[in-house]
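For this view, one protein chain was removed and the others were kept in their places.
First chain written, first letter: the chains are A and B, and each begins at residue 1.
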Amino acid sequence: MEEILDPIILGQLLIGGLLAGALYALLASGLNLVFGVMRVINIAHAEFMLVGAFGAYVLYTAFGLHPLLALFIVVPAVFGFGWFVQHALVERVVGQPMLTSLLATYGLSIVLLNIGVLIFTSDFKGVPALTGSLVFGEFVLPKPRAVAALVSIVFAVGVYLFLERTRLGKAVRAVSEHPHVATICGIDTKRIRMLTFGLAGAMAGAAGTMLSMIYSFAPESGADFIQKCFAIIVIGGMGNFAGALYGGILLGVVEAFVGGFLSTQWAEATAYLLLVLVLLIRPTGLKGAALAR
Amino acid sequence: MVNAVADSPILQVFDLHRDFGGVHALKGVDLEVARGSITGLIGPNGSGKTTLFQVISGMDPDATGEVRFDGESILGRKPYQIYHRGLARTFQLSRVFPDLTVLENLVVAAHRKDKGARSRALELLTRVKLQDYTEVKGSDLSYGQQKLIEFLRVLMSEPSMILLDEPAAGVNPTLRQTLWDMVRHLNGLGTTFVIIEHNMEVIADLCREVYVLAEGEIIAQGDFAKVREDERVLEAYFGKRKL
Partner (left out) sequence: MPARQIAFGLALVALAALGPLVGSQYHQAFLLQLFMMVALAQSWNLISGMTGYVSFGHAAFFGVGAYAGTLFIQSGFPWWLAILNGSLIALALSVPLGFLTLRLRGAYFAVAMLGLNEVARIVATLWVSLTNGGSGITLQPAILPPLTVNYYLMLALAIVATIIVARVYHSRFGLELRAIREDEGAAEMIGVNTTRGKLTAFVLSALIPGAAGTVNVMYTSYINPSSAFDPSLNIQMIVMAMFGGSGTVWGPVLGASIVMGLREMLWAQYPALHLMFLGAMLLAVVLFLPGGIISLFTRKKVVRPEVMSTGDGERRG
């Protein structure tokens, strides 16, 4: 017990948690973006992430491309994929009862997952492109994790600034907050929705590319991550982009401590327990945000 | 019914406030509805009329103030509790259940223990000449018919008071007449009504008492003939006499 209360170990756990949290934040804010704009919970979101991860894996094993460079191919590709999925599938269920969109994206996630199994089998893969650690005094930062966190933050903040500062981003927010008004104001809401889904896909793809450097993953790995995402968006408030950023960091840190104090297996259950806890004490999320009707 | 005093107001609203993050939809509304009356609630678009109904009917729990129905405080009660106490309301935009049949739409709104729900539903449908529509799905009705069904739906519980939010909007003249006739008929039997309506002729025709809401405040009340001459009402409707 004394060992674990050692400030160095606590600090190390905190750092680990923050680094993982940055990745979660990127992933979950994409999910929340889609929910905010079209009231659709994309259950296949984690599979989009894995499309990115496997993309990075293929580029690395086939062409030796470093994941940081692979970003430039993977992110636009998953953006396009998201755009297409919105156009071909999700657009049909927008505005329909929650049951419809939930089941549609659930079906999509099953399809993607099993295509993954057919192509890559269920064996775990990894992209060991980056190794080594940065050492700051007593603290150690594994390089891949540090880089992944940095890239995640850059992406998430970039999208945040896009939403806040640019005309197009403001249009996205207008559709999210006042869909009817947005239509009246001449915003092409369909285009905005495709852009949004593409953007969320791109964020998931970036998260996946980063993930490939730090975790081993299989087509079935999505289940864990979507669970984390759900906990995060409930913590941060459904549909609240910035809330998901905080929620992601929070989950990362809590998981790290649970892993440190108990076991990594309990850390896997942390997201769910946190979700239940939040529903118990503050049902509409810690950052009281727009509630799904 | 245990109405202590038959001529006590059926509904009293005191100092009602509702704030939508910056938009003050209701700013201290006071209102009193006489038992057995038809009261009009008018005001420009966005003045807070629907919001007031939302609060009274329990759909909007975030308001502050006081609402008394039949002498008892109902603010904070759940909508279904308020409904079973005898206060019903309809929606501005029709909300029939699209996948239920017309008959089911009505029956589901009756009190649970009510054994005569089916026959009363048929009777109501007959009265508006929709008796052949019992098995038609809600979504297959025209919009006007949907609004009428929504009105009939709340009648299933035989409420003592009904709030109608623009019941005639989008309804054709024939059905509209049917609707107002029923309102008069039920009022004759003792049902109290509060009606939001933009057509002033209807208001003049039906309502003894009128409340005017503008930007979340009651700016005038009383006899319609008197209210329509009120300076503040004209200003609220037409701006600074620019017309």
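In the analysis below, a residue touches a chain if its C-beta (ideal position, glycine included) is under 8 Å from a C-beta of that chain, and two chains touch if they have at least 3 such contacts.
Since we're looking at a predicted model, the values are computed, not measured.
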| item | value |
| --- | --- |
| Left-out chain, listing which of the shown chains it touches | A, B |
| From A:5, A:62, A:118 or A:135, residue that would touch the chain that is not displayed | A:118 |
| Touching the absent chain when the full complex is considered, from A:24, A:155 or A:230 | A:230 |
| Residue of B:67, B:107 or B:220 in touch with the missing chain, whole complex considered | B:107 |
| On subunit B, residues whose C-beta touches the chain left out of the figure | 57, 59, 78-80, 83-84, 88-89, 91, 94-100, 104, 107-109, 111-112, 128-130, 132-133, 135-146, 153-154, 156-157, 170-172, 174-175 |
| Subunit A residues touching the omitted chain (full complex) | 35, 41, 43, 89, 92-93, 97-100, 102-104, 106-111, 113-115, 117-118, 223-224, 226-227, 230-231, 233-234, 238, 263, 265-266, 268-269, 271-273, 275-276, 279-280, 283-284, 291-293 |
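One rule holds for everything that comes next: only the chains that are shown with their structure count from here on.
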| item | value |
| --- | --- |
| For subunit A paired with subunit B, centre-to-centre distance based on mean C-alpha positions, whole Å | 46 |
